[in-house]
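With one protein chain held back, the other chains of the complex are shown just where they sit.
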Amino acid sequence: MTPLLEISNLRVMFPARDAEPVVPVDDVTFSLARGELVALVGESGCGKSLTGLSIPGLLPTGAVLGPATSVRYDGTELSALDERALRPFRGQRIAMIFQDPMASLNPVMRVGAQIGEAITAHRRVSRAEVDRRVVDLLAEVGIADPAARARSYPHQLSGGMRQRVMIAIALAGEPGLLIADEPTTALDVTVQAQILELLDRLRVARGMAVLLITHDLGIVAGRADRVLVMYAGRIVETAPTGPLFARPDHPYTAGLFASIPRLGGTGERLSPIPGNVPRPDQWPDGCRFHPRCPVRVDKCARERPLLLAIERDDHRAACWVAQGNTA
Amino acid sequence: MTPLLEVEGLVKHYQSGGFLSRPKPPVRAVDGVSFAVAPGETLGLVGESGSGKSTIGRNVLRLEVPTAGTVRFEGVDLSTVPAGDLRALRRRMQIIFQDPFGSLNPRRSIGASVAEGLEIHRILPKQEIAGRVAELLGEVGLDPAYASRYPHEFSGGQRQRIGIARALAVEPRFVVCDEPVSALDVSVQAQVINLLLDLRDRRNLAYLFIAHDLAVVRQIAHRVAVMYLGTIVELGSARTVIEAPRHPYTQALVSAVPDPDPGSGRSRIVLTGEPPSPSAPPPGCPFEPRCFHPLKDNRCRAERPLLRPVAEQDVACHYAEVIATPPAVPVP
Partner (left out) sequence: MTRTAWGGAALAAILLGLAVVGPWIAPDPLVMDNLATGALLPPSSAHLLGTDQHSRDVFSRLAHGATVSLTVAVVAVLVALVIGATVGVIAGAGGTVLAASLRRITDLALALPRIVVLMVLLAAIGTLPPLTFAMVIGATGWPAIARLVRGETLRLRRAEYVVAARALGAPSPRVLWREVLPGALAPALVAATLGVADAILLEAGLSFLGLGMVSPAPSWGGMILESRDYLHVAPWLLLVPVTALVAATSSATLMGEALRRFLQPDTP
């Protein structure tokens, strides 16, 4: 079955006037099948948000896609389309939700009206039908007393409820793909759990694919089918969740796991990754992680490693040492 | 041993309106909290938004005036201390903030920011200040040559270290850590946590470590207090509270912590509903509307449970003797 979303050689560049262009997303390739939940994991500055934004063509002004870039949704090449041609895709087939619902919602419009807007943006529907669908959507995202709640303004709702409203807006167009960019980062832990549970439920009920962009490895466990780990603009490891957590192949992934505090508590110190994440205009040569890597060899500073399978076909890491290719 | 910090019945209400508009009900951010911190001990204060944990941090240091209750530092009741002596006392109790971007004056070099405390309290003669600043920067893992640079030239983690250096300059015995790693990336979080641990060992510091992330708190705290809607619902050693929680909210909190271990088999409790507003808390137990304890009854609705010893910890629940079995599915 053809994948729903196919990204090949995605490159996002910001040309600079008198210098090298800055390339925050550098040759990213992955795909999503229908109904799959894939997590794109990385720390700030790795390019994961820009990757997400590039799919529905929402990159900031000044951004340019690389010549070899291909973004195919359900067979259609999106990167070649202009604004007008992209619009039917946005909201209707590809939906996106963001970290801070307060910033994405119109503060002077009732939430029911905002959901209604999302519904009528792509099809003609009668007033009564819109109202009915709004209430249905609010109920589907788990908001109690949806008819009354539809008349609330965003500031009258809690953070968790606002995020649910965002999800309702995203679902209004019946999308096949939902891109969630750090949807729970700004929420309390107990609310976070609720929202993630909701996303999972919706995914199953609607057969919707979800690209979950996050920096939190913890929320990925037990929810994602596959994980893509991003560092400095590149994907450094990809695997199904179980194998990734059981045995990360890339030193960066392993380093992340070692630096995450556990509830279990070992009484020992955490082992943080030394150094800092490099800035996009100061990326190291060869493997971009090599300055901070505990197992680096000479080759790592010279040549960029390719994303290759090591033991399982579906578990790939971009590391010379992990591949046993250090000559 | 006398506790370094003793808090009894701390209450902080925020009043809004009341001048030209009808006064609204006060926001009861902290509603009767008591605890103590011994020298060299780290007490973790855990809760979600609206729990009142950040408010406690500021009121304990008397950066705000509590509505009621007493705060005793080194045995002295802070409300009785005259302003001049309070300022001198501030040397021994410091604070580091959550936001690495807002906590440093953007117009001042970081060296000047770190030296601020030294100048205010005239700890060192002018010519020795630069040397001390260099020492402090080194102690938190930064190159002393950076002293002349400005905050915007540094990353979040580095700014957090600068804030720590600034607090250390005055040689405190007690530091309130107000969500110091929440705004940082995972790998940087670990660096800063380790730094705080090193400093604690080296300088015998006591911390009041305020956080919403139980896993982080587990790394650093000896004891943990769990807060819900302005009161402490459970208090005990970090290990006990996290591994054998007795209050239903603590259980839900523990279960909600994202665990990077898909095979851990930890059951997931998903709470329903939203935390109620701190300006309209329920009359009885604050957690009652969302509580899933099998013995929950009318008493819970009417009577607020007090924090009392049960097994190895203090719990504010009428039926804490019976540990609730977490429901497998969300409570409707």
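Just so it is clear, A and B label the chains in written order, and each chain counts residues from 1 on its own.
Rule of thumb we're sticking to: a residue touches a chain if its C-beta (ideal position, glycine included) is under 8 Å from a C-beta of that chain, and two chains touch if they have at least 3 such contacts.
Note that the coordinates shown come from a computational prediction; the quantities given were computed from them, not determined experimentally.
Undergrad: Using the contact definition given at the top, list the shown chains touched by the missing chain.
TA: Counting the whole assembly, the omitted chain is in touch with B.
Undergrad: Among B:7, B:43 or B:61, single out the residue that touches the unshown chain.
TA: Going through B:7, B:43 or B:61 one by one, B:61 is the residue touching the chain not shown.
Undergrad: Among B:170, B:197 or B:323, which one is in touch with the chain left out?
TA: Residue touching the absent chain, from the options given: B:170.
Undergrad: One chain isn't shown here. Among B:51, B:103 or B:219, which residue touches it?
TA: B:103
Undergrad: With the missing chain put back, which residues of chain B would touch it? List them for me.
TA: Missing-chain contacts on chain B: residues 58, 61, 63, 87-88, 90-91, 94-95, 97, 99, 102-107, 113, 116-117, 120-121, 163, 166-167, 170.
Here, only the chains that are shown with their structure count from here on.
Undergrad: How many Å are there between the centre of chain A and the centre of chain B, using C-alpha atoms for each centre?
TA: 31
Undergrad: Which positions of chain A touch chain B when the two form their complex?
TA: For chain A paired with chain B, touching residues are 43-44, 144, 158-161, 188-194, 197, 215-222, 241-242, 245-246, 255-257, 259-263, 265, 269-273, 276-277.
Undergrad: Hey, which residues of chain B end up touching chain A in the complex?
TA: Those residues of chain B that touch chain A are 48-49, 155, 157-158, 185-191, 193-194, 197, 212-216, 218-219, 238-239, 242, 252-263, 268, 270-275, 330.
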